[in-house]
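Note that one protein chain is taken out, while the other chains of the complex remain in position.
Per-chain residue numbering starts at 1, and chain names A, B and C are given in the order in which the chains are listed.
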Amino acid sequence: MSEAVDMTDFREEVRTWVEASLPEALKGASVSMEADPDPALVEAFDQWRQALAAKGYGAPTWPTEYGGAGLDAQHARVVGQEIAKAGGVNHIPLITGMGITMVGPTILDFGTEEQKAKHLPGIASGEIRWCLGLSEPNAGSDLASLATKCEDTGDHWLINGQKIWTSGADISQWCGALVRTDSSGTKHEGISFVLLPMDQAGVETRPIKLISGASPFCETFFNDATAVKDDLLSDEGNGWNVIKRLLQHERASQTSAGGPRAGSEGRTIQDMAKDYVGTDAEGRVDDPDLRGRLTRHIMASAAHALTTDRIREEAKGNVNVTAAASIMKNSATDVTQTKAELTLELMGYQGLGWEGDAFTKEEIGTVRDWLWGKAISIYGGSAEVQKNIISKNILGLPEMTQKG
Amino acid sequence: MSEAVDMTDFREEVRTWVEASLPEALKGASVSMEADPDPALVEAFDQWRQALAAKGYGAPTWPTEYGGAGLDAQHARVVGQEIAKAGGVNHIPLITGMGITMVGPTILDFGTEEQKAKHLPGIASGEIRWCLGLSEPNAGSDLASLATKCEDTGDHWLINGQKIWTSGADISQWCGALVRTDSSGTKHEGISFVLLPMDQAGVETRPIKLISGASPFCETFFNDATAVKDDLLSDEGNGWNVIKRLLQHERASQTSAGGPRAGSEGRTIQDMAKDYVGTDAEGRVDDPDLRGRLTRHIMASAAHALTTDRIREEAKGNVNVTAAASIMKNSATDVTQTKAELTLELMGYQGLGWEGDAFTKEEIGTVRDWLWGKAISIYGGSAEVQKNIISKNILGLPEMTQKG
Amino acid sequence: MAALTEEQSLIRDQAKSWATSESPLTKFRKMRDERVDNAYWPDAWQSMIDMGWTGILVPEAHGGSDLGYLTFGVILEELGRQLTASPLLASALVGASALRLGGSEGQQAEFLPRIVDGSSVFTLAVDEGPRHDPSKVALKAEKDGNGFKLTGTKGFVLEGAAATDFVVAARTGGSAGEEAGITLFLVPSAAAGITRTALRTADSRGYANVQFDGVSVGGDAVLGTVDDGFGLLDAILDRGRAGFGAEMLGTSGAAFDMTVEYLKTRQQFGRVIGSFQALGHRAAELYTGAEHARSCAEAALQAIDAGAADVPEKVSLAMAMVGDHLHGASRELIQMHGGIGMTDEYDAGFYLKRARALEAIFGNQSFHRERYARLLGY
Partner (left out) sequence: MAALTEEQSLIRDQAKSWATSESPLTKFRKMRDERVDNAYWPDAWQSMIDMGWTGILVPEAHGGSDLGYLTFGVILEELGRQLTASPLLASALVGASALRLGGSEGQQAEFLPRIVDGSSVFTLAVDEGPRHDPSKVALKAEKDGNGFKLTGTKGFVLEGAAATDFVVAARTGGSAGEEAGITLFLVPSAAAGITRTALRTADSRGYANVQFDGVSVGGDAVLGTVDDGFGLLDAILDRGRAGFGAEMLGTSGAAFDMTVEYLKTRQQFGRVIGSFQALGHRAAELYTGAEHARSCAEAALQAIDAGAADVPEKVSLAMAMVGDHLHGASRELIQMHGGIGMTDEYDAGFYLKRARALEAIFGNQSFHRERYARLLGY
């Protein structure tokens, strides 16, 4: 638990820099970039983005030549901690869509020198937002059965097909897409991973309305969309290996549990339960059955946090790509979804609100988050797919499902 | 819920007969035939057996020519009810092993006239106990992969191989065994069902000690055991159909939940919990978490009983072989095993006793029953096999597991 | 399904046929999209009246058919499959039950025929806090001459915006949390001092908050006995709960059928997904739960019809078991559908949202488990 390397000096250096760089207006957890279009704030956010980018703190572990800060995981964590202590948020991972968390690390893994130089700095500086074109309407969890065609026309790639669940496609500048460059082999062969700009005539996006209301997801249509020849990531036909790595990066970024809602204003779920349900003479939540389930949830949540810490410590700070990603994805999902169900339940009738003044913002938010949260066990490798991975890759049980 | 046919007269007739026939010494639920070797009781039991047999009540729904009473299910139930009201038990199904519940009904389904006449009366009268040689050491749930060989020597069948889990093999007079008469086809072909006497040189039995202690189960070894030519049930090679029917009869006989222990002395599990755990000021079991799980169990048990009633009513009294058998087997198993776990838990340290005066008979019995009860989800088609049956046969989902 | 009489079978067939052809889920979607007032279609409601469903619990002398709760449940189950809401449950089941259980001859003669012909829509106004708890009634009814003056707020009143008459649980004595001191009143929604706020809920059903600001009623507005209304209230609630149990059977049944159908048709990894054993086993568990849920729901209705002594136990058993099954079935509905189930365009979300509302109303599973344990004395 103690820091193996002495961080005191570095911590002091970062603290000084944060003090000098973080605009006053952005201090405090409740400042939200997207919900609040106040021009002064917009300007403050951009100033802060530039400060982060100048230090390479948008992607602190990336090499400095690509816009990162060249830090190891332990130093990077200190940067995050010091920004948080000052009440700030490193918002570059948020405004670049899939750029920092998934596309960038995968380009680092597979990209040519030219690709790294071309794409990474724009992500690290927070200027280029990326989306990912992976799922297709008839494929679902079975990513490899994709049909989007990518043809080599000689001087560029020509892309035709449809993607679904492309988060942020309507506001992204670039897209990493899984495409089929060859249909002659098995379904895992002939898949490639191509990078293409979204601002072109051959790309159309259509937002998807979800059961929780509006969503960041889109259907994305490629109709003679093009990509330059140099923008195939890794070799032609090696897309399945690219995507496997990319999904590991995704799982690693999804292992933190707990939705933003309950507790976001410093209120724990047990405090909310006491408010909505009331307490008995001994101060216990006055619904023994609910209270018992709350305890199981709170314990599961605590255990999840301890396991996260433990894995991080065992890996000496490098938690990104480990065999543990599947168990942590599923366990984060359980904790988050259970919390949402319990919050809804403890609110009783007030946990059924959709809109209108009869419900608080928190109540309506709880309902929307609960519904939205049902997706967590579906996307990024469904809970079932993760269990397949655990039993096969970790436990070494024989192949169960993937036949193709 | 009302009786469609008026049973008043029949009920009266049976009541009069029970009054005249049931020995006084056998009235009362706590009289146990096996645990109590009192010679007077033994004689009373045999007198009662003869009385039952004379009326055909040992197997009331079987035709009279085979020792039954030729009753329909509704009338048969009246017989059971009237015997129970008088404090008696129809013990013929118990002392014939698998005879009344499984072997007899299957002989009725598949047997020749001669086979019925030869085998059924001895079962109906309670004189012949049957065991079943089905499982083999390397087969488990995969019954069809059996290896016990049965050869036609011309004037008899010659049987060689090993069976396991043959309940009561060491005290049975006859055995119904699943054997392989032909190994050339797929594993479901070439299986036959043969009836053979246990009292012969080629049959050896060895009781199995279980995790709960001594058990009725045996390993049974056939070493040039013989059966007469006429004792193949159904055609040679049709054994798989025989066994499927036999297992349906088995499931139908296993759908009642609740072990004999908790509540056997009229004490409900909630009363036991109050005794062992104590109660709070409001009279509630003073362990909210346990109490919540008790409630779930008691509700599941009540639901199981209601479903049993409902299925019986829908089937107009003929519940024996229905598609519902698999769900009722699993649900009975859940209720019984959960009850055992909860009883053990509520007893605390006293629920860990194996032997000795520091524990009551009930406590030690609870531990033994708990352990023994783990077998319920394994034998007679494991919980997993039942779920396969439900998803395939009831829900119509495609084949999942049986490949051979 | 319980062994039904010929008449009950006919009514079930009629209800199924009407619901699937005249009130299918597409109508529910349209109602939601168009934000139809009171969250039901008036013509559908009129058809129910015309088919005589509003009279099923009303004696023949008052224009009904008196066919009982199991019969009513058979209809509610079919409506629950299509998520068809209407004042049927609130008025013709809960309202009619209130009048039959607590109403004087005069009250019955006056109001029951109006329930049957639909000219009145009754509903029960009981809860005031976010969670169902009938003993916590606090709305004050103060003696005022021969009558009473009602002050307080009721929340989440079923069909509260459409209702013409409320059965209001009010406190004439004792304090919130006590069973003694509760009195029921019949209060027309048009009475001076009543303000209603229609709610917009996730399940798109007609609930309202209702405020009572010194609402005056006469002494003849009392239903049952002054100060001693808790037992009556609980009996009315139990009938409403049993009705919701039947509706939940339909809702969970449709969700499960939709799931199984998808398992049989959706291809992934080169196979129909229902051939994945892990999914097949979970479906088998749901099916087992569905059978038990049905047994409990029907047993509750039958216990009421039989005038059995254990109606409260049977009802709480049903609400807990059916609620748990519906919860699980609605969760698996989304999970097994994967991404498509998350889209508003697909119907799965409607069932998930309605499920949580049905679980909450008149007591969720926790409420009924606690009640059951207390009834059984442990």
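Basically, a contact is a pair of C-beta atoms (placed from the backbone, for glycine too) under 8 Å apart; a residue touches a chain by one contact, two chains touch by 3 or more.
Just so it is clear, the model here is predicted, and its values are computed rather than measured.
Peer 1: Provide the residue numbers of chain C that touch the chain removed from this figure.
Peer 2: Within chain C, the residues that touch the unshown chain are 276-278, 280-281.
Peer 1: What chain B residues would touch the chain not displayed?
Peer 2: Here the touching residues of chain B are 135, 138-142, 145, 164-165, 208-211, 213, 276-277, 287-290, 344-345, 347-356, 358-359, 367, 371, 374-375, 377-379, 382-384, 387, 401-404.
Peer 1: Contacts of chain A with the missing chain: which residues?
Peer 2: Chain A touches the missing chain through residues 1, 270-271, 273-274, 279, 283-285, 291-292, 294-296, 298-300, 302-304, 306-307, 309-310, 313-314, 316, 324, 327, 330-331, 384, 386-388, 390-392, 394-401.
Operating definition for what follows: only the chains that are shown with their structure count from here on.
Peer 1: Roughly how far is chain A from chain C, centre to centre by C-alpha average, rounded to an integer in Å?
Peer 2: 41
Peer 1: With chain centres taken as the means of their Cα atoms, state the distance from chain A to chain B in Å.
Peer 2: Each chain's C-alpha centroid was found; their separation is 55 Å.
Peer 1: In whole angstrom, what separates the CA-based centres of chain B and chain C?
Peer 2: 43
Peer 1: Find every residue in chain B that makes contact with two or more other chains and list them.
Peer 2: As it turns out, chain B has residues touching two or more other chains at 291-292, 295.
Peer 1: For chain C, give me the residues that contact two or more of the other chains.
Peer 2: 271, 276, 369-370, in rising order.
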